[in-house]
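Got a structure here, written out as structure tokens. Questions coming.
A protein chain is absent from this complex, but the other protein chains hold their places.
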Amino acid sequence: MDIVLSAHGGGGKLTEELIQEVFLNEFDSDILNEMEDSAVLDIDFNKLAFTTDSYTVKPLFFPGGDIGRLAVCGTINDLLTRGAVPLFLSASFIIEEGFRLYDLKRIASSMARTCREAGVKIVAGDTKVVARGDADGIFINTSGAGYVPFGVNISVKNAKPGDKVIISGTIGDHGMAVLSSREDFTFDPPLESDCAPLVDIVNTLRSFGESVRVLRDPTRAGVAEVLYNISRASGVGIEIYEEKLPVKPQVASACNMLGLDFLQLANEGKLVAVVESSAAAKILEAIKKCKNGREAAIIGTVNDSGQITARTALGTSRILSRPVGELVPRIC
Amino acid sequence: MGTNQVLRSVNTELKIMEVCGTHSEVVSKYALRQFYTGRVKLVSGPGCPVCVIASEDIDLIIEYARCGFTIVTFGDLIRIPGTVSSLAVELARGKSIKVVYSPLDALAMAKDNPSNQVIFVAVGFETTAPLVALTIMKAKKEGIKNFSVLSLHRTMPQILRTLFQTGVNLDGLILPGHVCTITGSKPFEFLARDFGITAVISGFAPEDIMESIEIIRENLHRPSIYIQYKRAVSTSGNMVAQEAIKKVFKPCDALWRAFGLIKDSGLAIKEAWSFFDARKRWPIKPIHHKQALNKKCSCEDIMKGILTPLECPLFRTFCRPESPIGPCMVSSEGSCAIYYKYGG
Partner (left out) sequence: MCLAVPMKVKNIRWPNAEVLAEGLRREVNIQLVPRVNIGDYVLVHAGFAIQVIDGKWAKENLELWEQIKS
């Protein structure tokens, strides 16, 4: 059998076979292998960080990643932005009847690989099969849990005037990689999604203690939305420097062509960090030593204006407004 | 005739209008107005070919969608409101509506889906019209039977003539660089000849616009059409593109939101190509609901350069991109949408 059938969602023998053949085989998790109704996890923690997210990306396989890798990274990174050490994930799949088993295995394999990269285990899961056309191929939900080490207090409410804003790398790669695989243009060299777990970077940042005030990962709606979230939650303003924004030339060029703003494009392997000004230079150097942080840069300063502004290449200042709705390519 | 600018000394604040939405965006994105405070007041004109599309035209497109046609258009048009709905809302309701980057993509969609009747909604000025003309020619050559075009193209010279005939007071004009790439500078010579205006065809980088402003300041008393965008624009323009437009389109009277009907300001598909003219091939008459215009909406004055968005009482309070009241906010290239996004 090379496709998923509705019988695979029936809960009986075929369901178990599917779970065994695809998920248990790939995920190789001793807790999952117990096939209990719940995972009982024995961990020592002060504070538990817990999050959930659902993944509906199209296309399912894009340059640099796939929905599986995205589902693991997205949830792990949400834990990491609270300074937590990610430990466990659950993974629920809603699969359309007729979905190729080969693709399902690819996705599961990608998730397993990403979990190993990040040092997390999938300990609970669920599988449902719906009629053809009801799930756009496959939808995945992952929930994640991790512990927050004692003394770590990273929150979106912590930004203070004078703090510096750092981005861990080039902006808009994921959004543009996915868009290009849907539209009729290619990149040379190929542009890949930045989808990655940011464990290394956050491990490094924890050593700077309270100098690291805020961490956010800019996903949908991009860096612009994250700046807005920080500004609103902390009651501050932020000024960014346009010339300092790291962006790949291909992304900038494609944005010009399509009339898009790269600050509003999705990212899946980047962090925005708000840090104490006196520690900013050292923190930047430390991030740059990490595999996914080589192109990190200080991109702005927090102030008390309550507004988000951008200093242009000409030295003038303009407002950076909050993204509204979906980005579509324009001719005007 | 606006000749009073000849009498103004260079020490008073000059009022310069740019009429291209893309120019407006660059001015605001680089906050160029900050360089000119007190010396030059930069205002935006009616240069957004999407904002000026009337609600009645959107109603027509929605009616086609409701009748089962596949509507294909540029992203710019998706959120523009008709009298009761918009393409974005109809898409959410399950109608077949697609966004493309190029009109050729719309033709390809028709070829790939022979059981769908595809209507490409063509918006844009003279920059975009030749592309649509070539697409229609290609459709005929390849015998594509399930493709037609609803032309909502508008042309620039007539709206500018109307603007000056209503007595708008300007010291200079920055003309749309890419429209002029196609048309050349000739069709705009009437601005200097009949209205004594100094106009500059400008490129789209901030330094292009800044240089264009200087050209206007230096030539206030020598009204003429100057080309700053020399790397792309000539006096005669792109003759091949002009021929393509002439072959497929003819001038027609067209409705402009906030301006009403303007003679010869639109492009209609010629008889010889009526098989590809959605209006001729699929004549339908949508019901237009009476739209109560908000009396406080200042779009008409904003598009004429009389007011800036900041001077409209509805701006940012009731009128925002997610809940636009007037045309200047509906499109991302409208003056109000740009001011909202960049602050001025």
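A few points about this structure:
Going by the order they are written in, the chains are A and B; count residues from 1 in each one.
Operating definition for what follows: a residue touches a chain if its C-beta (ideal position, glycine included) is under 8 Å from a C-beta of that chain, and two chains touch if they have at least 3 such contacts.
Just so you know, these numbers come straight off a predicted model, no measurement behind them.
The residue from B:83, B:102, B:146 or B:224 that touches the chain not shown here is B:102.
Only one residue from B:22, B:55, B:86 or B:117 touches the chain missing from this view: B:22.
Touch with the chain omitted from the figure is made, among B:43, B:62, B:118 or B:131, by B:131. By the touch rule set out above, subunit A reaches the unshown chain at residues 184-189, 191, 248-250, 252-254, 256-259, 313-314, 330-332. Within subunit B, the residues in touch with the undisplayed chain are 20-22, 47-50, 74, 101-105, 124-125, 127-128, 130-131, 134, 176-179, 181-182, 203, 205-208, 210-211, 230-233, 238, 240-241, 244, 333.
Heads up, the rule we're going with is that only the chains that are shown with their structure count from here on.
Between subunit A and subunit B, the centres computed from C-alpha atoms are 38 Å apart.
On the subunit B side of its complex with subunit A, the touching residues are 21-22, 28-32, 34-35, 48-50, 74-76, 78-79, 99, 101, 105, 124, 128, 206, 321-322, 331-333, 340-344.
Interface of subunit A with subunit B (complex): residues 183-184, 258-259, 309, 312-314, 316-319, 321, 324-325, 328-332.
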